[in-house]
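A single protein chain has been omitted from the complex, and every remaining protein chain is retained in its original position.
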Amino acid sequence: MIPPGGIVVAMTERGYTATKEQLIKRLRRIQGQIGGIERMVADDRYCIDVLTQISAVQAALDKVALGLLDDHAHHCVLGAHDGEREEKTDELMSAVGRLMRRG
Amino acid sequence: MIPPGGIVVAMTERGYTATKEQLIKRLRRIQGQIGGIERMVADDRYCIDVLTQISAVQAALDKVALGLLDDHAHHCVLGAHDGEREEKTDELMSAVGRLMRRG
Amino acid sequence: MIPPGGIVVAMTERGYTATKEQLIKRLRRIQGQIGGIERMVADDRYCIDVLTQISAVQAALDKVALGLLDDHAHHCVLGAHDGEREEKTDELMSAVGRLMRRG
Partner (left out) sequence: MIPPGGIVVAMTERGYTATKEQLIKRLRRIQGQIGGIERMVADDRYCIDVLTQISAVQAALDKVALGLLDDHAHHCVLGAHDGEREEKTDELMSAVGRLMRRG
């Protein structure tokens, strides 16, 4: 069952959409990657190698963000009542703007 | 003591440069933020709120990355032997390119 | 009159949405900025100053892109027939992904 306004457990294979379980798994992997970066810093590893790992995490977070945007667009926006769609689309666009400017 | 080619424990207050301890503290905070995002997903929180948190993490990672780039530029590049500076500058620029393209 | 699937001449003051005339005016200003950057390069101006101008152009292009995404989301997606909305949303998300990865 899809929670109202929540993250959608989609079973389709379309694009970025991930199930809630897949999203949590991806976020856990990212958390582990950050832990690895911490250890690299603690071990005085070469800064360029640390930076390469940070780029990888940024790319993984972008993928999670695009998946969430995609869910929001397909489910929260298209699934909204007629009166709410404009507002939900504005929210979507604000989120895109924040992601493009990064914070 | 500064490890050769390692992350520099700078005591100055200049710009992005952080001590090793500060970097590890920041990375730990980011790890905690990712854990918070996981819980938001598990609790079916509104996707736009999840995305706002992801943007905040991206901005925090950008800051860590800029701090590491700054250390690399000031210490590894400028502190390198004459024969290694060009190579270390190339590495720096490749890292910048990866960060701009994110991965 | 709004062309089907085309850029919308919106008269509202909402967010990023610009009229076609405003968009063209902005793009012309950006073209002029690029011309200015060309002259800076030709005149051997300091690279950092040239880079500052490039950042300004990137920000201006992001703004145009967000305006177009916003129009697409509000008009092409929400205004589409029921059968086309999913497809138009997929197109929107692909465009967002390309902009986030820059090309």
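Read from first to last, the chains carry the letters A, B and C; within each, the first residue is number 1.
The criterion applied here is as follows: a residue touches a chain if its C-beta (ideal position, glycine included) is under 8 Å from a C-beta of that chain, and two chains touch if they have at least 3 such contacts.
Not measured: the values here are computed from a predicted model.
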item	value
Absent chain, residues of chain C that touch it	3, 5-7, 20, 23-24, 27-28, 30-31, 34-35, 37-38, 41-42, 44-48, 50-52, 54-62, 64-65, 68-69, 71-72, 76, 91-92, 94-95, 98-99, 102-103
Residues belonging to chain B that touch the chain removed from view	14-16, 62, 65-66, 69-70, 73-74, 77-78, 85-86, 89-90, 92-94, 96-97, 99-101
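FYI, only the chains that are shown with their structure count from here on.
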item	value
Interface residue identity across copies chain A, chain C - same or different by half	same
Approximate Å spacing (C-alpha centroids) for the pair chain A, chain B	19
Averaged-CA centre spacing for the pair chain C and chain A, given as whole angstrom	23
Where chain C touches two or more other chains at once, by residue number	100-101
